[in-house]
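Left out: one protein chain. Kept in place: all the others.
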Amino acid sequence: MKLHEFQAKELFAGAGLPVPEGRVADSVQRAVEAAEALGYPAAIKAQVHAGGRGKAGGIRLARDRQEAQASAEAIIGMTLATAQTAGRGHTVHRVLVEQGQQIKDELYLSILPDRATASMMIIASTEGGMNIEEVAATTPERIIRVRVNPLIGLQPFHLRQVAFGLGLQGDQFKTFCGLLQKLYSLVVSRDLLLAEINPLAVTEDDRLVLLDAKVEVDSSALFRHKDLAALHDPSEDDPLEAEAKKYHLNYIRLDGNIGTMVNGAGLAMATMDIIKQAGGEPANFLDVGGGANAEMIENGFRLLLSDPDVRAILINIFGGILRCDVLATGVVEAATKMALKLPVVVRMEGTNAEEGSRILNDSGLELITADGLQDAAEKIATIARQL
Amino acid sequence: MKLHEFQAKELFAGAGLPVPEGRVADSVQRAVEAAEALGYPAAIKAQVHAGGRGKAGGIRLARDRQEAQASAEAIIGMTLATAQTAGRGHTVHRVLVEQGQQIKDELYLSILPDRATASMMIIASTEGGMNIEEVAATTPERIIRVRVNPLIGLQPFHLRQVAFGLGLQGDQFKTFCGLLQKLYSLVVSRDLLLAEINPLAVTEDDRLVLLDAKVEVDSSALFRHKDLAALHDPSEDDPLEAEAKKYHLNYIRLDGNIGTMVNGAGLAMATMDIIKQAGGEPANFLDVGGGANAEMIENGFRLLLSDPDVRAILINIFGGILRCDVLATGVVEAATKMALKLPVVVRMEGTNAEEGSRILNDSGLELITADGLQDAAEKIATIARQL
Amino acid sequence: MSIWVGNDTRLLVQGITGTEGRFHTLQCVQYGTNVVAGVTPGKGGQDVEGIPVFNTVREAVADTGANTSMIFVPPPFAADAILEAADAGIDLIVCITEGIPAHDMLRVKNALAGSTSRLIGPNCPGIISPGAAKVGIMPGPIHKPGSIGVISRSGTLTYEVVHQLTAQGFGQSTCIGIGGDPVVGSNFIDCLTAFAGDNETTGLVMVGEIGGNAEEEAAAFIRENIKVPVVGFIAGLTAPPGRRMGHAGAIVSGSSGTAASKIAVMRDCGLHVCEELGRLGEFCAGIFTG
Partner (left out) sequence: MSIWVGNDTRLLVQGITGTEGRFHTLQCVQYGTNVVAGVTPGKGGQDVEGIPVFNTVREAVADTGANTSMIFVPPPFAADAILEAADAGIDLIVCITEGIPAHDMLRVKNALAGSTSRLIGPNCPGIISPGAAKVGIMPGPIHKPGSIGVISRSGTLTYEVVHQLTAQGFGQSTCIGIGGDPVVGSNFIDCLTAFAGDNETTGLVMVGEIGGNAEEEAAAFIRENIKVPVVGFIAGLTAPPGRRMGHAGAIVSGSSGTAASKIAVMRDCGLHVCEELGRLGEFCAGIFTG
């Protein structure tokens, strides 16, 4: 779960980390008031879950009231599509107004659990303010990577490796080490999947300030962080995906017109692939879970039907512990209840598959049963071509 | 470094652990006042670094003012020699006066770093109130031992192992787990070498109370626990051993009359052994350290001479990085300065040993040089026999 | 023959008294697995259809000689359950639980590195040696004893693969779902290493998916160490970048972790890559009989 910048900064401030003074505003008037109160120059920053806001016009600097007014008007309500939002636009509902800083130097600092090596990874660079992937690609020698065994924890020598790597000295060295230690503790104690400070600014008066903050919280760990769970901003979610989450379904919207419903993520992906290979275009990824029951099938149907782009449906269920006859009953019930009009191809395999097919055939519904995965894909693609 | 019971209990109370209400008193009058304030029955407990106080009369229960008066009079000022004080008596300067508890059951609980396995060890037993070594010897099945990898730390399953092992149930189970968790954190965060609760009382009203508390702090870790360092009670130390500690010397008083001064603990032990094998009786163990210098030699001399039982001295130095000629000069200076009267056998080996011998021989002092360890031991034993 | 589970398996189930735990325990018993004990703290002394329940894994091991554990404990308590099994000296721990926090698994993974226990999962269907022992939630009847080893990051996709293998007459020595999380106890290479030591496994199917680079590393390992033919399959050819496809680990970041790049590496390393799931069984028949 991603946090907004202002939420991340509140979290950091609570951990004793130095962030600029700032206020959140959800209207132009409040934004201007905030800038007036904080003084100029003031930074006005769109609060959306999107990297690369600066280039897309989502961050502006105001030197006086007029500029504050103009910037707030430009940003609040805008639809922000950045290089990192994958084509999808984010509507800006709120801005963070902050005291502008006199910046001498920009560093990069992030901490994340590195799952490949099962260690905590600290990444730092003197090239702050840039996209770190770009720095890694062009000047890899300017990136410091320090791995921490999570059982041993952050040791003084790790701090020294990063701080010497950044060429810090004297008081700044010590301040940085203290900051890194607090940030590490925060990442571990609050189950963060990412804490990224880019840039970590060195000000003209030699302070270190966390100028931008990107935080991702582990959704699986929210049970032990009720306060973080409350920070979830549903306005950032795709409405259908949010709806799916309620029912414990994994749903991702795509561009095609063939709705799919599959049990199990791997099989769901492979089903999308096979549809495409047969010449069709999947409208979504929908995993109802390896242990799906009739109720989840019904919820899945409701999701598919609420997407106007869906013109045909492929159901692919590998019945395991859950028997196919039970599933077939669920499909029939849901289709009947919802007065299903779209063509539906059903492929069922595994436990009691024959009994399941019989239930579907006897239902009086226009369900097309398929004999194997290949057959299912070809049937749905053919249907879709004729739409 | 051992703590007094009242110090340990203050530490525990600070960590949120349940200890009986109590007050420390250093006079009979104050002890009676404390008992009056706390109410009866009251426990009056000698505060000395000695296990087995109860059997030796150092813990008494008072049901009224008269008994409180009598108990305090009996205990304060007494010299307590218990089965665990190795013959040495401890003078009681202070008592801890505590509210008496209505006890239903007594458990045993301790946590210590187990150095042999490099793990944290939790020991628990339903047989509280007894010497745990006795329980281990007679009914080993009643002892629960749970090892915790210090990197992984105490996990819920460790708590369950101990709590189920003690046969606890319901609320008591939960209370105990919370208590054990706090105690474990305390042991780790305060560098304790031992935290022993014996007994951990189950009261008639089903509370758990830490009735007695034995705590040993790692002296090597006092640099990060200034508050604990301040708890050191010099009145419990042998004056000579305390003096030695000031000079970073390892000194232990023994029963014989041959003072020894050796560099290095292993060699010092072996020197004691060889004196005994030659028929002598060492008066002490004195290790001036592997890297001893002339000043430490002088301090060592002063220690030896301040023990009236010492009638002859054996110096055994294996000069390594420290050269023997430097050491010899130190010995000569110290002996001259202190107008040494006792017979002294000196054995020096290693770097510049010949030069060292020459300095000793030319000093005009009556120093007896020895040719090798065997010769030294025989010479000193012969001298001691003639005293 | 088989690896890791078989006739010597003495299974303990952690979380046996929960709905899922009880159901799948009985499914395993029905398949013929030797289920010797269950653990649910506070329910020691009870039994589940005759299987004794203990308060702690240590007690269960001491009393029943259990050497394998299957875990159905909910996510907040699953890391503790895994560590308890390892502490009690369980040889093989199979964790079915989905949704364990990432930091918990980081710690568990490092803790297990210093133990003698092997972990499969979490978020996995388990492991089965057809005809001998089923330790997991996969449907037993689709399997058939034989000599093909199957390793997969997925659940139902594995069933699909096994189903097609069985339909083609190819039985399986052992099928392992290693789990869809980014941090798993045993990875492809761990499984491949074990299969390499099993003389009676004469072919392998490796089922991967987008995200991470486990398949690439496994392919390099196969080139150097695996003598039997290996069929590879990757799910997610059409997955959009930047989106997590159900499994926490199934995500394409930029140009890395794509199905196409994985397939290319697998081909380079001599694997027989099948791109059409619908024809995987026939494809395998061509390779394993060829």
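We just call them A, B and C in the order they show up, numbering each chain from 1.
The criterion applied here is as follows: contacts are C-beta pairs under 8 Å (C-beta built on N, C-alpha and C of every residue); 3 or more make two chains touch, one makes a residue touch a chain.
Keep in mind it's a predicted model, so treat the numbers as computed, not measured.
The chain we do not see here touches A, B, C in the full complex. Touch with the chain that is not drawn comes from one residue among B:58, B:113, B:165 or B:199, which is B:113. Interface note: of A:27, A:161, A:203 or A:363, the residue touching the hidden chain in the full complex is A:161.
In the complete complex, the hidden chain is touched by one of A:71, A:125 or A:149, namely A:149. The omitted chain makes contact with just one of the residues B:22, B:259, B:282 or B:330: B:282. Residues 86, 113, 115-116, 118-120, 133, 149-151, 188, 191, 193, 218, 220-221, 223-224, 250, 252, 254, 262-270, 272-274, 276-277, 282, 285, 287, 290-291, 318-321, 349-351, 372-375, 377 of chain B touch the missing chain (whole complex, contact as defined above). Within chain C, the residues in touch with the undisplayed chain are 110, 113-114. Touching residues on chain A toward the chain that is not drawn are 149, 151-152, 155-157, 160-161, 164.
Just so it is clear, only the chains that are shown with their structure count from here on.
Between the Cα centres of chain B and chain C there is a gap of 54 Å.
For the pair chain A and chain C, the distance between mean C-alpha positions equals 28 Å. Residues of chain A in contact with at least two other chains: 151.
For chain C, residues that reach two or more other chains under the stated contact definition are 107, 111.
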